[in-house]
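All protein chains of the complex are present and in place, except for one that has been dropped.
In order of appearance the chains are A and B, and numbering begins at 1 in each one.
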Amino acid sequence: MNLIIPAILAPFSMMMLILLLRRFPAALALMGAAISLLAGIGLLSNAFNGMAGELILPGLPDMPLRLIATPLTALLATLVAAIGGLVLVYAAGYMKQDSEKVRFFATMLLFLSAMQTLVLAGDWILLLAAWELIGLSSYLLIGFWYRRPGVRSAASRAFLTTRSADLGLYIAAFILISHAGTNDIATTLDSTGNAAITAGLLLLVAAMGKSAQTPLHDWLQRAMAGPTPVSALLHSATLVAAGAILLIRTAPMLPPQTLLVVGIVGGITTVVTGLIALGERDLKRLLAASTSSQYGLMLVAVGAGVPLAALLHLIAHAAIKSSLFLGAGVFQHARESTAFADLKGAGRDRPRIFVAFALAALALAGIPPLSGFFSKDAIIAASLSSPNAWVLASFALAGTLLTGAYMARALRILWRGNRQHRHIPGLGWMTLGLTGLVTLAVILGATFPSIEVLLDQSLSGNPLAQLLGLSAALIGLALGRFIPGWRLLGPLLPWARQGFAIAGSFDTWVVQPAYAIARACEQLERGLYNGVLAVGRAGLAMSRAARWGDERGIDGLIFSLVRGVHELGNRARTLQSGLIHREMAIMVAGTALIFVALLIGLSVY
Amino acid sequence: MTAQLFFIGFFGLAAVWFGVVVFRTFSMVRSALALLFSQTALGALFLSLQAEFLGILQIMMMATEMSILAIFMVMFMMDPGGLGEMEMTHQKRLSLGAGIIAFVAAVAVALFVDWGPVAGVAPAAAQQTVDLSRELLGRSMLIFETAGVTILTAMIAATAVAIQPLQQGGRHEH
Partner (left out) sequence: MSIELLLALITGAALFGIGVYGALSQTNLVMIMMGVELMLAWAMVNFVAFWRYLHPDNPAGQMFVLIIMTVMAIEMAVGFGVAIARFRARGSVEMEEATELKG
């Protein structure tokens, strides 16, 4: 049986089951994720053996829907399922006391199946559909606690931002399909010339939206209003990865100019969001800015022409960032808040969790032998080897430095402070999930060589890159450990606190106009509704007028006729005087008239 | 035919003159008598027109009728003798105008219509009577039978109308 089917359908069918049964949501969710993981591993082993799986579904005429399991896609499918499963284990504990578990796990499963479809998609149309679905599930999950203030607007903002960037994906897909004549992704990657340049830039726009690159990074900060498992799964490892995945898959097609733009965008993002992270006063928002920064690094790698480095970093980052978020979730439950002001010393309450958190943080900074070191190293090496080495390498190194700085800052704040002890329900499950992910974060570096073999590519080792990367990381860690964030940022602090908003940022340029258009549409609709009502009222008025006309006019006419006849009768009555001589006079006159008439008649005849 | 013409003219004039007298006198009896003479003159006119049976009939009938009329006059008039000289007419101008118009119209018809060839000779009186009686009992039998029934009805009606309405107890109101 084609393993693609359970990979996608397992989470989906479990979601239906949860919605139908409304019981055992966590258990069913875990089962769905587990089956999907098994299927993914099966696909991966098939890929190792050189077998590529494929599933063709009937779609539009001449454009069937394709699901393919190449080494790349199988790898990504396994990754998604693994991270998803571990996060769901964690979520079983995190959501233990929440009243709406059914909705939560059902939506998480919806997301899982949509994400699996996305990574396994072989044609543009299916990819577009899955892209939309993950956007939808992101909206539903960010706004999960919709009754809390600010949550709904955060979800709408995130949705609107990514949605408007998705326009780029649509146009790029249409350009590629019409250029190549088929919707098969692999075939369209052979496009060259203007189509490739334009499509590449548009794909970059879509990736910027989904992966929260500057200037579209704001929505990710706001998305932290959702539950922590959501942040861990969607907004660190999988959904935001979709943008990077898109660029990694279409990298063969992108011409050098586009690649340069990709690299620059990624580089700017790395630096800007790194600075934001330095100034953040909320742990989850710091992690969100960090996510944007890391994806910026991945885009730098793609821009350098080595998508493999980006892929490796994606895999490593998935495990690292999700474990960071899971740890943050434990602290959140411990202190009922994610603001740094409340979290001071939270690490000291739960040392084991803190150790896990610290391991993941160091991995992110790029300390060997943790996985982050290998992937960062690959990126820096790639940037050094690219034609635009100066620009890209400086961005990459700056990003590495900043990573170390803000991670150290976070660790410092978490460790130093007062201790509070509070019982956290579901800690067991949460620890389990967290442990799994941290383990992955630590050991994934060892799997990289086999991935290289799988994908039939290799990375060039560069000792200079290793040296530069390591020193940048260490300097960053030291800076963050000893110097407070606000002093590091200096004059940039207020700007950083604002999220480096430029001219009112995306908010004023896109969101407010969108809201304004929505309000205008509502006004229009109300106007039309009133118009229809007015037409109805006009009809009623007409009918009233008709009735009035009938009553006054026609009836009036008839009654006046009646009155006229009455009057006439009254007048004529006076002729009847009862006096015989009068009547005789009338008789004579009448006879004379008859006589005359006869005469005329006879003479005429 | 001058004699006939003279007699026609004379009796016609008499009839008209007496007719005028009927309405000009104040005395009721005199107007009844004037009417009597007018009708008698008409009868004589018929005689002069060689309609002897009709003439005699006219004189006899009218004499009787007018006398009865005179009696009714005396019964019902306020002032049968006409001694009060009261004006007893109304809408005088209207009726005068109507009368004159009627006269003019009739004369116009008489003058302007072509009556066709005029017959000169009338049959003898005996012959007229025989023809008339034959006509009466022959062709016009139905008419006179009807007329007879009508007269009977009229007599009964007149009597019924003229009878006193019966009061309670069968007494006759006086």
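Everything below uses one rule, namely that contacts are C-beta pairs under 8 Å (C-beta built on N, C-alpha and C of every residue); 3 or more make two chains touch, one makes a residue touch a chain.
Bear in mind that the values here come from a model prediction, so they are computed numbers and not experimental data.
With the whole complex as reference, residues 1, 4-5, 8-9, 12-13, 15-16, 19-20, 22-23, 28, 31-32, 35, 38-39, 42, 45-46, 49-51, 53-54, 57-58, 61, 65, 68-69, 72-73, 75-78, 88-92, 94-96, 98-100, 102-103, 106-107, 110-111, 114-116, 118-119, 121-123, 128, 131-132, 134-136, 139-140, 143, 147, 150-151, 154-155, 157-162, 164 of subunit B touch the missing chain. Residues touching the missing chain, restricted to subunit A, are 573-581, 584-585, 588 (touch as defined at the top).
Definition applied: only the chains that are shown with their structure count from here on.
Subunit A and subunit B have Cα centroids lying 127 Å from one another.
Every residue of subunit B that touches subunit A in the complex is listed here, in rising order: 90-91, 94-95, 98, 101-102, 105. Contact residues of subunit A toward subunit B in the complex are 581-582, 585, 588-589, 592, 595.
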